[in-house]
Structures are given as structure tokens and as C-alpha cells.
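For this depiction, one protein chain was excluded, whereas all remaining protein chains were kept in their positions.
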Amino acid sequence: MADTAEVIIIGGGIIGCAAAYYLARGGVSVIVLEKSSNIGDGGSSRNGGGVRQSGRDPRELPLALYGVEHMWPMLSEELGVNVEYHKEGNLRLGKTDRHREILQGLTDRAVACGLDVNMIGGEEVREINPYLSGEVICASWCPTDGHANPLAATLGFYMRARSSGARFITGEEVLRIEKVKGKARKVVTAGNVYEGGKIIVACGYESRALARTVGIDVPMRKELIEALVTEAEPQMFPQMLGTADADFYGHQTEHGSFVFGGASGFEDTNEDGGRNMTMSITAPEICRGIMKYIPKLAHTKIVRTWAGYEDVCADGIPVISPVGEVPGLILACAFTGHGFGIAPVVGKLLSELAVEQETFLDLREFRYDRFIPCGA
Amino acid sequence: MKRYDLIIVGAGPSGLSAAVEAAKRGMRVIVFDENDKPGGQLFKQIHKFFGSKEHRAKIRGFRIGEDLLKEAAEFGVKVVLNATVIGIYPQKEVTVRIEGVVEHYKGDAIIAASGASENMVTFDGWTLPGVIGAGAAQTMMNIHGVKPGRKILMLGSGNVGLVVSFQLMQCGCEVAALVDAAPRVGGYGVHAAKVARTGVPFYLSHTIVKAEGEDHVTGVTIAEVDDKFQFIPGTEKHFEVDTICLAVGLSPMSQLLKMAGCEMEDNPRRGGQVPVCDEKGRTSVAGIFAAGDVSGIEEASSAMIEGRIAGIAAAEYLGYMDSGESEQAIKEQEEALEGLRQGMFAPQNRGKHIETTDEGIQISESLLKKGYIGDDEIERYPGVRHTVGIHPVMECTQNIPCNPCQDACPKGCISIGQNITSLPIAVEGTECVGCGMCVASCSGQAIFLVDEQIEEGYASVTMPYEFLPLPETGTKGKGLGRDGSPVCDAEVIKVQTAKAFDQTHLLTIKVPEDMAMKARFFTF
Amino acid sequence: MCSINDRSRDIGEYIPAPDDDMVICRCEEVTKGEIRRAVHAGLFTITEIRRYLRAGMGLCQGQTCARLVKGIVAAELGSVPAELEPASSRAPMRPIEMEVFGNERIG
Partner (left out) sequence: MAAEWGMIMEMRIEEHPILGVQEKGKEVIFFFNGQEIKGYEGEPIAAALKAAGVMVHRYTKKEHRPRGIFCAIGRCTDCVMVVDGIPNVRTCVTPLKKGMRVQTQDGVEAMKQAE
């Protein structure tokens, strides 16, 4: 089989898989190269499944709004895979006056952008979710937020892309991108060279090293975050939860299990030993966080914990951008831990960028060269 | 953080053995086990072990467990029960759930001795209550004192399937059949023979078609399979049972080592996913060792030696022994291990069909296919001889590493020789006094004392008997052949019970003269 | 252990089998047919099968079915089980109540 395609995508996460799907569906030839043995092995299978608009940077909000309105509700049908999308609201919880201030600030900014989000008091919070403890005194409430199953969504995009003709190669680590006659063209791995008219780099933090091989740097760092999953419980509540204190976030899945993420405070310095290793202290910290808000879960058993890197951008929003100075190169990285909810939108936008079509949303805010100080 | 020289995961045969060796050298050792009783599988092993004296042969598994615990206590090993290790983290941090707390410990060395889990096979109805693992059966009957069922079908003719079938009968269950898809019995012939002679039919080249029942097992259908393991139509057989017991092998329980970052391999000869280890049990992570089933499925006797080796290796690693001392100590253990890893059932022979013994004698086909030696085959073995008066008959026909019988006889009637796997020989010119020590010492229950003519027309057969109720002298019943079918009327003429026999009673029955070499069990 | 795996390679058609409705993962009630179909839909690894079908993701974390699932996936891929990478092992090794997990003692 030829190692040449109109578009080469580096990274088989949900962004790469979604882009591959929309391209293949449009009849464009695609090869997706994934370093891991598994599709979606990075952040795509290591996130809390939030499909949120609230709490987003205003620059990112249009992508989230578009996804919630035009893509997520139809995605299960489109992919033929139940992505377990539930649009039943997000509660960001607060327990102190300080929390109330944080939440109020977030709410005000979101409202200014036209999002339906409001502050509610403790009583109202417990009307929405009776399992929350009396310590919760306030929350920001966004009724159109929700959650989905990241594993099903990622693999759903993959399977549909594959059946639409996209070629996926796993276990194929890209070492560098090479230019031919002034354009990014060759994608070099340990044993192979792939060629494409367009090259989309969508491989999380590793995108930084790859972009550097053609002289581009994206200012980002990585943080090792952790999550856990519980045994199945009877259905308790459908909302996505988060907190002003950022001590935990998560939701109950259709399966009945809860998926929660959280932090120990050492995310900047934690190392995973190259195998997504969890720390001994993080999951207990997440558990303590959860129990303060949902005391009823004290007996619920944790069955599994995991860790994964976030590609945290210097300014907190992703780079989704063609690289003018390296024709043929398109970057989609630095999603900063909130890429899942906007992944279908980003995938579709990338498919348009790859065929040099005008995109259905304005991507100026996500330019790769926005980090250069003004006046340069 | 609480720190020990050595943290051992698992208080089974290998873990406890490792603990003893390490503690002996002055190390501070803590052993965690998730169960509420120590000893791992040893406490479910109520049969006598094979091997030689150094392997604690002819001692019952649970007694070996008791001895090991005592030894560990003597050397100051701390054994913590109901302590589930939930993770191994960098810097050899171990998190342990103990009651309602998760404790963090650190070890300068860790030995994983976490054992194995049971393999399963699928068939229609395999999720029904009443389908259980062989380990579950052992746990229920030998630990908790509850019968796993009333009437049971056993799937699997390896040592576990054979031993557990026997144990099921010992606790009062009925074993309806022993079934295996393989064409030949996988475990020791002596284990098979002691099950077959009680009347349990063996169905080799058969497997389960369907477990029947609405809410729980009420019956099972088996059928013959061809050499590609496909059912042969028309060969179905039905049994009314309430329990189906699965004994289809074990897999190393190596997840903790994988989590700890040890290099792993999928090695079918070791039973599945195992850490890559050297001969001292050292994994790819310095200071983390593996011993026992977690590094490759073998018998408990081997696990104990592997544990000792790992314990010594850990002592060397932390400077509690110099390398000269440890080399010597390890060498001794390796020799003992070598002794066990010989014969037809040695790891290197796994899966091979061996047709003759080392002595060049043909292996009984009947034993491999039906679980018992045919009456026409028995005479070919060197343990089976005819002399006037009482004498031992050793129906031990495969090269297995075991020799307690030769030490048991005070008169030197039995010889195995230097090679622990050789077949026992009835030594010419010696005189049996009928003490029965050999009968009780044979872990395979394969030795009988026979007097081919105790009176005109009658012979006596003395056999090991480990069932309740124990018949009394004068009890009349039937003599059963090796295949478990009644062959003659028989009367108990002597019942011997002795501390040295360790719960094995010696039953002497009087049978017609021509049954001296045929009657091998008694029922009444 | 990452070997190059072309997900478009031909592994043959999915052919329904009489035992497709056999439960393999007892915890999550995943059948043999579901696993076989998922392989033919492109999920070539144990990890992907777990993530998609939840086989081995239940209370026992695959302790009972891991070997069976491996065998089925290998058979569909025309491979041998030993060549398939097993799923990763993660804490906690046994299910543990949140109140216990969160009750640490670092003494």
C-alpha cells in the first residue's frame, strides 16, 4: 500500500480521528500515524468526559457552543456508536465566600459571551442534585452543558474513519517532518517515510517536538493529571460536576460508574515513568475531595485509577492553525485539558483547513504565531 | 514512611519461605496477605506432598504451612493478614489496605509472591450458580468446612482436578465424572488412580457441552471431541449434578509487578504473563524480586524453594550476606529445585506425550485414558513383584520426583536409588514385616501390602484409606478393582491407625486369592 | 512493545458463530460476538476492546476474562495470544471504598 496520502495526520487521538473521519467522509485520502499501540491512548482516553461551555476561555467558547448546538446531539447517530452524550447541565460548586467570588467572576464572563449560565444558591443546587452535601452554598449552573463517553467517542470516530477509508497505523512513532521544495511533505518514522500534501500535527505535548523539526515552537508544558472510576451505582444524577476549588470534577456514566478527576497539587512535577503511572497520593486526595461534596459515595468502590498528560498552553487555549511559513503544516495541539468537548468541532475545522476551504468558524484566536509580542 | 528491609506480597508457600530466609539473615521483613489466613494454597492442600525429605515430602500441605508460619515467627517476620496490597509505586512504595485504612510502606526490597489465579473455560451455561473453580471448591470444603455441592462433575485432569476430586469425596461429596478435553490425563497417574479406584469414571477427549438449569446447575451434558476439539455429534452424555468444578489451569497473578514497571513477557510455558526474571528471581527493576506461581506456574514444593532463593537474593542485594555466602546458599536451593524439576512432568516436558519411562517401560495407556492401570499392564512395573508372605506392591508407574517410600521401609524392601524420579523397585531378598509405613508414606497412595495367600483360597490387601466413616474390623463389603468396579466380596480384617501414618488409615481386606493383584479399594 | 500495526490490513470477514452470544466478561456481560465484531470494526488491541466494550473493566478488572478475551482477539486477528499486549495494570488491585482509599496513614 502506498505511503502517500493527501493528508497525513500525526496523532490518533480524538482530534486526529475526528479530522480523519471528516476528511475520509469527504473523499480525501488520509493516513493517521499513532505512536502508541492503541488508538486514543493519550488525553482522549484519560479525561473526564466533560462537554462544557461554561468555564471556557471566551476565545474558545464559540467552538464549544457550536459543538453543543450542532454536533454532539447528532454524534451517536452519525458514528453509529453510542457516545453517551447527555446535555443535562454543569454545576460548578462552591462552599465558601471565596468560592462564590470565583464562580461569580466565571459566570459574569460567560454571560457576557452570551452563554446561559447563572449563579444559584445551596437550596437550588440540592434541588438539581439532592446528593450534594449541605456544605455546598452556591454553584454556577449551566443547563446546556453535559458530558459524553470519551472512549466511545474517540473509538467511534476511529472506526467510522477507518470504514470510510482512512488508513490508521499504530505503533508508528514519527521522528520528524521534512520539507520538500519549501513545503512540509515528508513524515519520517523509524522505518518508513510517509508523504502528504498536508500534514496535521495533533499529538498532544509531543506536537511541540515535532513542530520544532520544521522550526516552529508552541509554548506549552505538560501536566500529569489523574482520574479514577468507580463501580456501577444506581443512577443518581445526570449533571457534570466541578468545583470552584478544583478539588474534583466528574460525572456518572450511563453504565452507572462515576468518572472523577482531580488533583494533588503536584501535577507540575509528577512524572509518569513513561507509562502513565499514577502517584500514590493523588487518588486518595481526589476521594477526599469527592466525599466532601457527595457524602453518599463514601461506600462506593474505586476500581481503577489512571494518569495522563495535559498539553498546557502558555495562554490556556489551543493552537488550531495552518502554519503559513511552513506551507502544508497544520497544528492542532495545546488543548490544555479541555479538548475533548470541542473535539468534533475541531476535527471538522481541521478537515476544512486541510482542503484549504474557508472554515465555518473563525480560527484567528488559535493562530500558532499569537505568542509573538505585538509589534514584532 | 514506615520502612522495612523487605516487603513481601503474599504469605503463601513462596512468600513465607522467602521471609524465613531473609529474616534469618537479620533483615526486617513484613509480609502482607489479602486473605484472613496465611499459607496461601498450602492450607487447602490436605494431601501429602511429593518430593524427598528436603522438599518435605509425605507431609500434608497444611502442616507445611503451619511449620512455615512457626519458622517465620521464630525469626521475627511480621505477617499482616487481611492486608491487600493495592499498588506498588516508584521508590518501592507499597500501599496496603488494612481494614479501613490505606497504609503506605517503603521497602528497600520487595518480593512479589502473589501466586496465581484460576483459568476458566466457557460453555453454554458457564455463568450459572453451581459452576465453580476448583480453588473455590477447595476453599469451601477445606477452609470453611462447607461442601461445595452434593454431586459434582470435575472438568480437568491435571493435578488440581485430580487432587480436588479426591478431596471432594473425602468431605462427602459424590464425584459423578472427571472430564478433560485432552486425550490423556494431565496430572500424576497416581493421583488419577486413587480417584478412579473409588469408581469415578474418566472421560478423556470429552468436554462440557452445556450446563443445565434455570437458576442454578441441575445437570450437565458432555460430549466427545475430535483432535481439533470439535464435538462429535451423537457422543453426548448427561449427568445429573448440582455442581460443575473447573480445574483448567492457573495463570500467574502478576499485575502488581507490571504496575511496578517490571519488564513482562507472555510465556505460555510459565502459564501466562510473567515478569522477566533471572534464576535468583530478580526482575528488571533492581530490588524487586518474584517467586512462586507469579513467576511461573509450578507445584507448591517448587514455589517454596523459589521463595527461599529470592529471600537469599534479597539478603545479598541489601548486604546482609556477602556474595560468597549467598552463592553457596542459593546453590543448595537450586540443587533441591533441580530435583523437583525432573521426570516426565518437569516443566520442560509440559505438553509432551511421553510413551515410556526412563527405565524403558511402556507407560500404561489405560492410565492415561481412563485413570487406572489395566490388570494386564500392572505386571510390567518393577514395584510389582510376587513373593510368598506379605510384601509391598508399588503401583507407581511414572517418573515423578518422589522418594519417601524408600526411606519409610525399615527393612530396605523398597529402592528408588539416587535418581529421585526413578520407579520404586521391590528389592530382592529383603523381608517385609508388614508395618505399613510405606503405604502411609506414599503421597500417591500407590503402595499396597499384599499377602497372596493368607489362608487357603484367600489373600489380603492392605490399602491406604482416608475416608469417613472408617470401617471396623469385620465389616463386610466389596473389593473394587483399579477401575472402581466391584470385583469380589471382601471383609475388613484389620484397621491400623497411627500417628506416624498421619491420618492415613491402613485397611486390610480379605479377598479371594485370585483378587490379590486386582482388588484395590473397599466399599461397604 | 509497540509494533507497527496497519489497521487497514485484511483480517477477513466477520462470520457469525453459533457461540457468539456466550458471555465472556462475566462482570460486564460482554459476549464473544461483541468482541469478535469489535475486532472486525478495527479494534485490534486488548486495550481498545476494553475501552470500547468494557470487557475486563468491571469489578474484577479482567482477572477472570483477560485470558479468554486475549484468545478470542488473537483468533480473529490470525495471531497468537502471546503476541497481544495485555492491558495495563493499575491501582487499586482490588476495588476499594472511597472512604478507605481516602483514609491514608503515612506513618
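In this document, chain identifiers A, B and C correspond to the written order of the chains, with residue numbering beginning at 1 in each.
FYI, a contact is a pair of C-beta atoms (placed from the backbone, for glycine too) under 8 Å apart; a residue touches a chain by one contact, two chains touch by 3 or more.
Owing to the predicted nature of the structure, the values given are computational and were not obtained by experimental measurement.
For the chain that is not shown, the touched chains among those present are A, B, C, taking the whole complex. Which of B:G87, B:G133 or B:P252 touches the hidden chain is settled by the complete complex: it is B:G133.
Note that of B:R3, B:H216 or B:H238, the residue touching the chain absent from this view is B:H216. The omitted chain makes contact with just one of the residues A:E84, A:E172, A:E206 or A:E231: A:E231. Mapped onto chain C, the interface with the missing chain covers residues 23, 26-27, 29, 58-60, 63-64, 94-95. Although one chain is not drawn, its touching partners on chain A can still be listed: residues 231-234, 256, 299, 301. Contacts to the hidden chain, counted on chain B, fall at residues 34-36, 46, 60, 62, 117-118, 127-133, 135-137, 139-142, 144-148, 150, 170-172, 215-216, 466-468, 470, 503.
The rule is simple: only the chains that are shown with their structure count from here on.
Taken together, the touching pairs cover every possible pairing of the chains.
The most central chain, judged by the distance from its Cα centroid to the centroid of all protein Cα atoms shown, is C. Contact count check for B-C and A-B (C-beta pairs in contact): higher for B-C. A straight line joining the Cα centres of chain A and chain C is 24 Å long. Note on chain placement: the centre of chain B and the centre of chain C lie 32 Å apart, centres being C-alpha means.
One inter-chain figure worth recording: chain A and chain B are separated by 53 Å, centre to centre, where each centre is the mean of the chain's CA atoms.
Within chain A, the positions touching two or more other chains are listed as 275, 278, 280, 284. Shared contact sites, meaning residues of chain B that touch two or more other chains, fall at 87, 89, 95, 102, 104.
Interface residues of chain B facing chain A in the complex, by the touch rule stated above, are 87, 89-90, 93, 95, 102, 104, 261. Chain C contributes residues 19, 22-24, 26, 32, 63-68, 81-84, 86, 88-94, 96, 99-101, 103-107 to its touches with chain B in the complex.
Taken in their complex, chain B has these residues touching chain C: 1-2, 34, 84-87, 89, 95, 97, 100-104, 117, 119-120, 122-124, 126-127, 251, 253, 255-256, 258-259, 264, 266-268, 272-273.
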